[in-house]
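Not every chain of the complex is shown here; the ones you see sit where they belong.
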Amino acid sequence: MNTIGNILRLTTYGESHGAAVGGILDGCPAGVQISQEAIQKDLDRRKPGQSHITTQRKESDTVEILSGVYEGVSTGTPISFIVRNKDHHSSDYNNLKNIFRPSHADYTYIAKYGRRDHRGGGRSSARETVARVAGGAIAKAILQHYQIDVAAYVSQVGKITLNKSYHELDISNTENNIVRCPDEEKAKEMITAIEEAKKDQDSLGGVISAVIKGVPAGLGEPVFNKLHAELGAAMLGINAVKGFDYGSGFEGTSLPGSAHNDPFINDNGEIKTTTNHSGGIQGGISNGMDIHFRVAFKPIATLVKQQNTINKEKEEVQIQLKGRHDPCVLPRAVPIVEAMAALVIADHLLLQRTRQI
Amino acid sequence: MNTIGNILRLTTYGESHGAAVGGILDGCPAGVQISQEAIQKDLDRRKPGQSHITTQRKESDTVEILSGVYEGVSTGTPISFIVRNKDHHSSDYNNLKNIFRPSHADYTYIAKYGRRDHRGGGRSSARETVARVAGGAIAKAILQHYQIDVAAYVSQVGKITLNKSYHELDISNTENNIVRCPDEEKAKEMITAIEEAKKDQDSLGGVISAVIKGVPAGLGEPVFNKLHAELGAAMLGINAVKGFDYGSGFEGTSLPGSAHNDPFINDNGEIKTTTNHSGGIQGGISNGMDIHFRVAFKPIATLVKQQNTINKEKEEVQIQLKGRHDPCVLPRAVPIVEAMAALVIADHLLLQRTRQI
């Protein structure tokens, strides 16, 4: 159950303060150009310590590819990669061994497994997403072959909301600021908000938006594995995510059908729609228009502020978390959203090859 | 890819105007009391023609169980069920054979498969959900054994929104009105809104909310198969669904962590939280509190109103849909949401038995 995908399958392993995190990407077709640099580049975008608004844990997060790539090209066999953990301050967690941190997975892991590796959150730590980003970078290499492009950006931090659709933005600006919001003005407001939350020993949530361009019509399975259901599941599997919608989403629920429907047109021989409330997906299958969706992140549960909770013996206790934490995870979550989206789209690209005789 | 579930697996088949719709529920443990009446009851809640605000297609939707149940009790072998299609007016669709209806799956099916059964939407019709409701009713029988209760209700229709959380409502009132909203006053407003949309030859979307009570702590898998990711995927797989959030959801993204965290308390020996922004799930695993979530439905794409679109030859055409359609699918979608939620929870109940030695 640590695997995602149908044909292209990513299995991850590793705990926050264990020896390593990593994964196996199985089902990558032979013949894909795999560049260690491209993987490393996405890992660096996810890496802790990249700016003053992220956690100060120091990890080089250097990836080693162990199999499945020969002379820079995938061979069709499983691609295994590993990132060693370096800067773990496990002793920071000694006093938390028997305490259930509020809104963390401490209690639920005990309920599930009867035990847990408490150091740094163990498997429930976002450190596990290193493997997702590495796997996703390989999926991006597959997509690149087909000129499919996945881009995510921060569109809300706390109460600061970017009220523009992706059409009105120049998404290529996303990497120009540390909060990864393509609107420079809003980016500044978001950074200020995060700085204040940090000062208050508090945390902020928000929204990441994503757009996928170049997806051919026909991807996605009609019933349970609708393309947006697979994207949604992949996003909801990311730490701290509380919601997902695509196309017109929750907002579109108040429109009448006559305003919501997307009329088809012949655009110089290509089938397009004049609007795109469908978010590029109709009946669970891509229609060739841009796929766009939103992902809701809660404010991270780790606060420096003092909190009330209980311990294993069900006694009331107060805690004040040390460790080194992100006041807002969204900037670092942008490559994770992209990685998961890339994995889903690449998986369905392959699957679609089996759908006609 | 017409299968959902890990241990408890539902596979469905059938087109709107084919011979039958049905499914196989595999992995149902032996020893469950299976009542044909209970299944029929949920099918009747989903059935067309049940009120003046639903489609007037007439289907008795009588289910026949073909296997897996002996003397009223599940035997552990696959449970197959079938509902024959009766009232199909396939000729209503003759003129649509080569037309791509806006925001329908006509074009995408052709893109995917190169062909399609155009009669009544074929497989993309919501008629397929008959099988989900039947399968879900069996899952509910499993949950009943463990005193787990799934309840859904309509919380928004078009612009009419029920601004109350489930705590403030008496959900047992849900079945008392035809729109399935537990607040009688809002229900009336919603019914009026649907009547008006129908008169306008238009359609309305909305939101269904759901709450699951009695789920023990420990269900859900930590990484990709988080309990809310599985619930989300199941909901996003329902026709017309555009979004899913759980607990504090999209709204909670603007709260600071200090307001969002749910402090643990010892409530007479039981571990509880004072608030439930987590929606009963932490780190992807149930924590014993109520699980609650929202599902966004777009306004249905089938309009009687005239619309512009194109045909297979990419020529511009105008269409006016006949057929018999729901101006608002939400009332009939309530048992579908419940069915899918029940399948997910029952699946994870079984899976959890394998997680400790």
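Order of writing sets the chain letters: A and B. Residues in each chain are counted from 1.
Everything that follows uses one rule, which is that contacts are C-beta pairs under 8 Å (C-beta built on N, C-alpha and C of every residue); 3 or more make two chains touch, one makes a residue touch a chain.
Just so it is clear, the structure is predicted and the values come from calculations on it, not from any experiment.
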With 2 chains placed, the number the full structure-file assembly comprises: 4
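Following the convention adopted for this analysis, only the chains that are shown with their structure count from here on.
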Cα-centroid distance, subunit A relative to subunit B, in whole angstrom: 26
Subunit B - residues contacting subunit A, complex: 1-4, 6, 12, 100, 102-105, 107-109, 111-114, 123-124, 128, 156, 158-159, 197, 200, 202-207, 216-226, 228-230, 232-234, 236-237, 242-250, 252-258, 260-266, 269, 271, 273, 277-279, 281-288, 294, 296-303, 305, 307-310, 314-316, 351-352, 355-356
